[in-house]
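Right, one structure below, let's go through it.
Missing here: one protein chain of the complex. Every other protein chain is in place.
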Amino acid sequence: MTGGGARRAESMSYREAMREAMREALAADERVFLMGEDVGRYGGAFGVSLGLVEEFGPERVRDTPLSESGFVGAGIGAAIAGLRPIVEIMTVNFSLLALDQILNNAATLLHMSGGQVAVPLVIRMTTGAGRQLAAQHSHSLEAFYAHIPGIRVLAPATVADARWMLAPALADPDPVIVFEHGSLYNGTDNTADDPGPVDLDSAAVRRPGTDVSLVTYGGSLGKALAAAEQLAAQDQVDAEVVDLRSLRPLDDATVIGSVRRTHRAVIVDEGWRSGGLSAEVAARITEQAFYDLDAPVERACGAEVPVPYAAQLEQAALPQVPDIVAAALRAVG
Amino acid sequence: MTGGGARRAESMSYREAMREAMREALAADERVFLMGEDVGRYGGAFGVSLGLVEEFGPERVRDTPLSESGFVGAGIGAAIAGLRPIVEIMTVNFSLLALDQILNNAATLLHMSGGQVAVPLVIRMTTGAGRQLAAQHSHSLEAFYAHIPGIRVLAPATVADARWMLAPALADPDPVIVFEHGSLYNGTDNTADDPGPVDLDSAAVRRPGTDVSLVTYGGSLGKALAAAEQLAAQDQVDAEVVDLRSLRPLDDATVIGSVRRTHRAVIVDEGWRSGGLSAEVAARITEQAFYDLDAPVERACGAEVPVPYAAQLEQAALPQVPDIVAAALRAVG
Amino acid sequence: MSPRRTAAAPTAARGRTRARSRSGPAAQAAHRRDLLREMVRIRQFEERCVELYSSGEVRGFVHLCIGEEAVSAGVLGALGPEDAVVSTYREHGHALARGIPAESVFAEMLGRVTGCSRGRGGSMHLFDVSRRFYGGHGIVAGGLPVAAGLALADRIRGQEQVTCCLFGDGALAEGEFHETANLAALWDLPLLLACENNLYAMGTALNREHAQTDLVARAASYGLVAWEVDGMDVLAVERAVARAARAIRDGTGPVFLELRTYRFRAHSMYDPDRYRDKAEVERWKERDPIQVLSTRMRAEDGLDDKALAAVEKEVSEELATALDHARQGGTEPVEDLLRFVYSPAGGSS
Partner (left out) sequence: MSPRRTAAAPTAARGRTRARSRSGPAAQAAHRRDLLREMVRIRQFEERCVELYSSGEVRGFVHLCIGEEAVSAGVLGALGPEDAVVSTYREHGHALARGIPAESVFAEMLGRVTGCSRGRGGSMHLFDVSRRFYGGHGIVAGGLPVAAGLALADRIRGQEQVTCCLFGDGALAEGEFHETANLAALWDLPLLLACENNLYAMGTALNREHAQTDLVARAASYGLVAWEVDGMDVLAVERAVARAARAIRDGTGPVFLELRTYRFRAHSMYDPDRYRDKAEVERWKERDPIQVLSTRMRAEDGLDDKALAAVEKEVSEELATALDHARQGGTEPVEDLLRFVYSPAGGSS
């Protein structure tokens, strides 16, 4: 706690960091407004926007009815008209109701209009499992969005990224989807001083290592780091942990660079394995670093099942530290 | 033309084969009914169900309003109640409006209910580009569906598969999605005699070869076969062509078996490259046949762009025979 | 309380099986006692859930229906066993009133394999196909098209069954409500659309969800027979549903009922309930459905504190036993995680 102002290093929760980023954006640019179900009076389903409606009023922190397709489409229109909407969809599970608007309009209009209709829209949504919310509230569908040309997809995994990724996302002239893993909100960390312009295209090496690259993002970063510590402590394996940060575009340079050094890779992805983001990352590594690989790329992913409620089943459905360690040992073994 | 009855070998179009399969199902099982926009009076947007309403009446060949989420959900409910609905969605582009029903209900209810609620539903939809229909009518979103646990995804690429895959799909106790590439409807071929029970889990080797495996499905099968002929004629490369047929589950045995023989693979997929089905197939090949591979797996995919209207741009956006040939030569080169 | 479209509305208010057996005053008093008992049972069940959630035995999102018991007891009480029910995540009361044993609902919330969904669903996803209770849906309005499909099957097979879909006022804003209402009216489906209007969708009040807050007018615009009901009066709810169900069986087509009610608790155990005026909550508590019925029974049936206490004791003993048994239920082995992703016969993977 340096105790300084909003732009100085501060220890805060991921939730507070995202809120602070929105407060900053609302204060700095009158074109910015937040819209979504219960973002106002209620404070956001996960409390991220708590207090913002009191500060900025109901026009700029706008509660919407339960109409995901309608208000996401309205965000697209408002962006086309020159505003800078931040649209919150409570969870990625509900975002399927708005996927037509996101794919067929937000991602498509610029190209289909021959470059005339830009859509500077930011859509935030919670993703992921781990809180026993069962199938209809626990999925990780990032893979759907990372497949869509015309949009950018971000997955802030640290408090600092939660704090500093929103501004550049709002500055992007094209649609940006931001995934916030529900298990991250309560985690606190130092946001670091204002890093100035943040690069949205780059992955980050969160832990340098020499023996194997653990490539992950979002809610799985903590597990990958824990696995790396265990590998170092128990198996004398020095794992490098790469946080993708951006799911579209993927930062091939950082990922491939890491694998060129370690010659082994494990992709850690909470999403379903078949056709998940893990498949694209694995495919790119073998395409671009085939002759540098000493072993096939391993994947530690979510089980291919609708996430169940019961604690032991839910935990078994998600990639856990032991799964990551085992995959890394297979890779180096 | 052997001129025999419906169950004898006949030369017919892919459209007629699919229609014949539906007619057969409607005649054989009173629980079966067809529902979708303009499947009745109009005869289906692409004429697939032409004549069926006259034969089976408007209750069993049911026109629906423009309500994709509504009538797909109604199909789910009718299936739960014991009927065997065939729901037609005009094109995969519009299916996004029903994706919530398909993922959160059709694919999820059986597991989420602890095995109580089975959904024996078949959903047919047209997919793909090549007819200058522009972005909102040309996408190949099979990757979205192949990512979803709880459903089966089929891509009949031949007239025979169009004719014979529907019956086993209707016999499946779980949801089945059938993708019909729009460019296939007019192609005619011999349906072959009734093969009896058709295996939905297996891929098919459409052309045996020894030098490289071209793995594809649906609308790209013809291009892969043409590329194989050209490779044989011009480059003395003997390509094996594998038709996936089933996109979920994937038939690893057939694909990996082929690659073990040829030591090289090219995935041909009209879908967008990043996060497409091609990524999963490539990832599985390198996971399961890493030490058999003599070269990195190549991918010839759709360009990452909303498919444009202009002929030269649309053609450039799709994987073409020269692209497949070039990829194959890179693999063997 | 009378139908907006009297033309299309059924003339006499007749319940089904139960109703017939409800001829004499004595039988009616007994029936009222059943309804009271059911509401007390649901209330006490929900109060147990609060404890179980606080103690951490129950996890995830838990949505209580305290204050809305008349809807559960009245709607489900007026349906027959052959009818189908599709509900929401706020369905404990619906499930109990449908006859799903408290033990298997508790077990489900505890994540036990003995739960009504084998512990895979939890509080939001209670299922019991043997009782034609088709969940337990967590996607707001997501159950509506499915319910239309269940009704469509009955329509196609000419079965005289009703499918009752329960949903909230917030669900009306979703496109799924619109598409389902039109399909139901267009195809004349034997569907009862039971809207549990508790005036809020999470923290959003009715007039900030809907431009037209007269939900009956909205529903009628699809050509649905529609009327509103005092959702705090279990007898009114039961009468209305019996009447609607009869009309549907008689071929009137789908019916929409707006059941005016209120939740006394927050939206979910997770919700601090910052958005409601405490005075408003207190005003509604004066119309507590258990009070409303017991007051009447004190007047008409000579119900007294002793009798009421007896009912409460009976119920609390039943629930205590149910919870004990539920706690003894085993858990699904993790080896069976993938079981039921596909049907055994399906053999896909």
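Letters A, B and C mark the chains as written, and numbering starts fresh at 1 in each.
Definition applied: contacts are C-beta pairs under 8 Å (C-beta built on N, C-alpha and C of every residue); 3 or more make two chains touch, one makes a residue touch a chain.
All of these numbers come straight from a predicted model, not from anything done at the bench.
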Touched by the hidden chain, restricted to displayed chains: A, B, C
Touch criterion as defined above, residue of A:Gly77, A:Gly130, A:Gly187 or A:Gly257 at the omitted chain: A:Gly77
Chain not shown: contacting residue from A:Met18, A:Val92 or A:Leu109: A:Leu109
Contact footprint on chain B, counting only the chain that is left out: 37-38, 40-43, 45, 63, 65-70, 93-94, 97, 131-137, 303-306, 308-313, 316-317
Touch residues of chain A, complete complex, unshown partner: 33, 59, 64-65, 67, 69-83, 85, 100-101, 104-105, 109-118, 149-150, 152, 172-174, 200-201, 248-249
Where the unshown chain meets chain C, residue by residue: 173-179, 182, 184-186, 208-212, 217-218, 220-224
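In this text, only the chains that are shown with their structure count from here on.
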Chain centre separation (chain B, chain C; CA means) in Å: 41
Separation of mean Cα positions, chain C and chain A [Å, integer]: 37
Per-residue multi-chain contacts in chain C, two or more chains: 117, 119-121, 125, 137-139, 142, 175, 341
For chain A, residues contacting two or more additional chains: 69, 93-94, 97, 134-136, 304-306, 308
